[in-house]
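Contents: one structure, followed by commentary.
Left out: one protein chain. Kept in place: all the others.
Chain IDs A, B and C follow the sequence of writing; residue 1 opens each chain.
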């Protein structure tokens, strides 16, 4: 961290800053230039995150060099972290496929979804039992009943389960039925919930907030990692921009950027990313090509009858076709990654 | 709600839609035009929120006419709702002033803040005991100790307390010390928390999410109102845009727009809105002029030493000066509102 | 400008940077800290705008301290610039009111608009003769015929004219009829046009681009000022954000921010800012309260029949009512500004 003083800053003003830094146990390197004095902080500047240097008299600007997150950073852990979901490896260079409906509606629907998902090559079944909905009058999920259905369907087809936990109160319940705890976009900065899922030690799929920056997302992961839980999986699911032609703007550049800054795996959710079913396959293929460790997509035996998010759901036929393309891409990426 | 069929849609496709609508107990009005068939839904279309008409064969588009919220709507309640905070009226045409630090740091700091706030004309003391922070290593608040300080300081100066509740687990604790429960921007769509504060029957200050649309914000209020709690106060605090010269973009057009669509009062938070202390006074004055029912601003006896958000804090002198301007504006607005 | 080297940067890498800086005739101040070496640039760093220091080996980051604009900056010209439009002063502490239709449609329409505008207190008549339209099939303006109408109408009511110039080819023509040249939002970064209007020496109303940052806007003004033309008037007209409830998001914080960074006056366009006529009056009032030097609004004798932008137009009655409110606010702001 560097504090840059204004051209006319007095020696007294510089002294005040130095005293403030030393109070936290850090040291300084002082550089008195012809035009400006610059104060470099030496030591663990994470302690100084809250100090409002900009409010001190004579200060022009402060520049942060190091990140506020640490355990999540690739500097801290240079190798890729492979998340082990009871034998299933995410982030080991293979492609993990997750599929299922937006909402869990019935056991029959889940069994049918599991069959379709599995046939296409998915190893994880998705589905929501607690649905965060904009309107209080919209369907809010089958709750525990739904959890039972998804577990049963997954077990029949030897799949893992991923499902969202929306609050601490239901964490224990959800944890009983799922293999991966999903943190939804609206909860990316629900820090108490992040700490709570961190404490479970279970794999956590952390969706990017609808207006979450890369830096905030990495810090959200840090809340989980700080509890000793290194089973974090980032999920890029599109961000909110001015564009309304798609539901969100899927930010695929987040894939290589997260891989550069962090060691945790990242998967892509093209269904929420675009919100229009016939754009899902090309964006799934592009997501794999961007380097994602996996995909999570919405499927439904009959999208028109889905209780939620029907417009972005694939049906059996369109999903099967997409998966053929995804598998071609998966193979091509082995070659791409081998180039050096 | 209107379902617009594609130009070439078949009679069979139209029948499927009609059957789906009637299944929910609604009726239809069919309009078979030369170019397109249009199906108007008759009845309470809120039931149909989840139906993916766009996924049905032959459907071009659906148009929603009525809002998904009801109790929050001005159609439902044409007069302004006045929120009574134990005798203090918010939304009755007067201007309610709230001030205090970002974080509660000590009893002395709170007493000093309360004195400054009160002298400037504030009737509500703000301050955070639980601080949602981007980094897990940043100061997270004094918790119950802090709640005691703000209560004690407010009582000494005969003020009300507003403070944030971040999760259900601490709701009872926070409720014991505060007069107004604040829902932070990150929790605007934390529906379980909205329902929980709704059940308390206490006044709730609902901050707009950092990327919250007006429609989502009104629906968030509906979650509270649906619990029978009509003591909602909207707080405009800036939205996230591409502009980085200010911390957020304060959307003052939200003030007249919320007043047009809803009966609940709305106040403005210029401190978070701009994030730069010397822009706070003009935006506070502009907020009053836009028709806000109140303001909430950050003050600190010594902003440079504030534990958080120092750069956007006013000190005693700048706050006092701003309040003189605010009071001039308050009077001018009485004249403005009298024009008809 | 400061170049921050990576912790492990070699002496050789530092030398390369220093050589690059000296090549441009600047000097350096070297600060070799325990953890990092920092190189401060001494001299006119505007010459170094294009140097990609970040691409040099061993460089962590570069920090720009000074702005890239100069003549536009308040540092360069501490007093407010008052733009003189043939006797009418903009930016002298008074409020300049501009009103008129979106499109010039006929002489009768312009005469009627001028009468209404003038009666409400406007001194400048607006109206477009060349209309930039999203669709090539939309009405594109009456061109020179329209310019004649607006000039004639303004002259009859002793008003000034403001109208948009869309390209260099028509600059001479537009300049013949108007008093203020308006640069539309789509042209904020049409640098050739900025230079051309700069050369005319005429007053220029520079609209903020639909996604223009404050910094880009100030640099756009610099293109005009660099031609020796100091008659720049900034026009805040709303920016594009994710919110669709209003046409744009009117960023009133731009008013105090531009006044802090620049000496040129700034006016507010609430009509384009919100795009909904009944939100225009409160935002006009708020714009004045934010410290604007003037307002520009759209009016039409019969908005429903307007050839463009009807939904955001005020009619005679609503405009007259708004102007009463604006005049109350204008007076109140004299008191507000007197506080010190």
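One rule holds in what follows: a contact is a pair of C-beta atoms (placed from the backbone, for glycine too) under 8 Å apart; a residue touches a chain by one contact, two chains touch by 3 or more.
Keep in mind it's a predicted model, so treat the numbers as computed, not measured.
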Touching the hidden chain, out of C:27, C:216 or C:335, is C:216
Missing-chain contact among A:127, A:198 or A:287 belongs to A:287
On subunit B, where is the contact patch with the chain that was removed from view? 2, 4, 27, 29, 31, 33-36, 38, 40, 42, 60-61, 63, 65, 211, 240-242, 244
Omitted-chain footprint on subunit C covers residues 46-47, 49-52, 54-57, 68-70, 132-139, 166-169, 186-187, 189-193, 210-211, 215-216, 219, 222-223, 226, 240, 277, 303-311, 313
Since one chain isn't shown, list which residues of subunit A touch it in the complete complex. 211, 213-215, 239, 241-246, 249-253, 255-257, 260, 273-274, 276, 278-279, 282-283, 285-291, 321, 324-325, 328-329, 331-332, 335-336, 339-340
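Basically, only the chains that are shown with their structure count from here on.
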Residue numbers at the subunit A-subunit C contact, same meaning over half shared and different meaning under half, come out as same
Most distant chain from subunit B, judged by the mean position of its C-alpha atoms: C
Mean-CA-position distance for subunit B and subunit A (Å): 27
Compute the distance, rounded to whole Å, between the mean C-alpha positions of subunit B and subunit C. 31
Whole-Å distance, C-alpha centre of subunit A to that of subunit C, is 39
Contacts with 2+ other chains: residues of subunit A: 211, 240
